[in-house]
Every structure is written in C-alpha cells, then in structure tokens.
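With one protein chain held back, the other chains of the complex are shown just where they sit.
And now, chain A:
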Amino acid sequence: MRTNDVMLQTATKVVTFIILMFAVHIFFAGHYTPGGGFVGGLLTASAIVLLMLAFDLPTVKKIVPINYVVLTAVGLLIAIATASASIVFDVPFFTHAYDYFDLPLFGKTSLHSAMLFDLGVYLVVVGVTMTIIQTIGEDE
C-alpha cells in the first residue's frame, strides 16, 4: 500500500527551487566568499536527490531528462578547454584572464575565465554525484 505523501511532495516543490537558487548563488559567489563549483554542484545534486525522495526515479528522470555521464564528460571538456585556451595565446597552461564589463542588468562586473573552469567542476560534480546515486538507486 502506498502511503499518501502529499505533504512531502508539496513542500519539495517549493524547497527544491530554494535549494537550486542557493546553489547558483554559492556557485557565483565562489570567487570572493566561501563557495564555488564543488559546493554548488553538491547542492544542486542534493536538490535533485530531494526530488527523487519525494517522487520516484522514473518521474525524476522525466522531469530532469539528463544523461549524467554525458554531463560529466561535458563538464570535463569545459574545464580542459578553459585551461587549454591559454595554449592558443602561447602563455603557460592554466593562465586565466579577466576584465571588467558593463552588463545591462548587473552594471560594472568583473568576468574571469576561472568561472568557466568552475562551471566545468560544477557539471562534473553534479554528474558524478547523480550517476552514483542513480546507479545505486536503480540497482535491484
């Protein structure tokens, strides 16, 4: 008999978005305050895990139709590409660049290529965590 978990599911629908927003905040704040790609990725994964707890694996697969192994590979490629971009400019590997830009909504913002590397880390962390949890969860 399946118990009625309407409370859990309703709360999840709200809380998941809060966690996701917090993950994005942590991810972007990494350069100046504690946080970064690793914690951001773990928080994102935890939001998806909450969905999996409240609903079930097939439903979550329908909501978030992502192949997490591919996500990991893409994250790796982004990270390597950021580091390798320095080869094109003939400076030592992993040399980063930054500049200030006037963005329409944010005003004067410093954009740093370390951010792209962090994006790669973020995707790898989400991909690896979710692959582990999904594989164990689906195992009979």
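Definition applied: contacts are C-beta pairs under 8 Å (C-beta built on N, C-alpha and C of every residue); 3 or more make two chains touch, one makes a residue touch a chain; residues count from 1.
By definition in this document, contacts and distances are computed from a predicted model.
The unshown chain of the complex is recorded in UniProt as "Na+/H+ antiporter subunit D", chosen from "Na+/H+ antiporter subunit D", "Sulfide/dihydroorotate dehydrogenase-like FAD/NAD-binding protein", "Electron transfer flavoprotein subunit alpha" or "Quinol:cytochrome c oxidoreductase pentaheme cytochrome subunit". Of the options A:L8, A:V24, A:L50 or A:L77, the residue whose C-beta touches the omitted chain is A:L77. Mapped onto chain A, the interface with the missing chain covers residues 69-70, 72-73, 76-77, 80, 83-84, 86-87, 90-96.
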